[in-house]
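What you see is the complex with one protein chain gone and the rest in place.
What follows is subunit A.
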């Protein structure tokens, strides 16, 4: 056995789907698969069978570093009272999509 096959242990993968050209990949969900190639195929079956996508990324869930709920306040609250950071003073030009 050269070991290209199963380790017997599925790992968890995060799936990102680009719904059409010009948009960015968006997190669609997660799934189990033995390796990256199978994860890509499972993602195709689970998340794009109703024409939801034109491109898929899969990333091992273990590679994701997430912010902790405990840090929610220092991370996010300071931005709550700074309305000047929101570009609300512009008119959106006609014909701009996906804003």
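Here is the rule we use: a contact is a pair of C-beta atoms (placed from the backbone, for glycine too) under 8 Å apart; a residue touches a chain by one contact, two chains touch by 3 or more; residues count from 1.
Methods note: contacts and distances are computed from a predicted model.
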Would you mind picking the UniProt name of the chain not drawn here, from "Aliphatic sulfonates import ATP-binding protein SsuB", "Phenylacetic acid degradation protein", "Phosphate transport system permease protein" or "RNA polymerase sigma factor"?
-> "Phenylacetic acid degradation protein"
Missing-chain contact, candidates A:20, A:41 or A:72, resolves to A:41
Touch criterion as defined above, residue of A:17, A:31 or A:56 at the omitted chain = A:31
On subunit A, what residues meet the omitted chain?
-> 1-6, 8, 10, 31-35, 37-38, 41-42, 45-46, 49
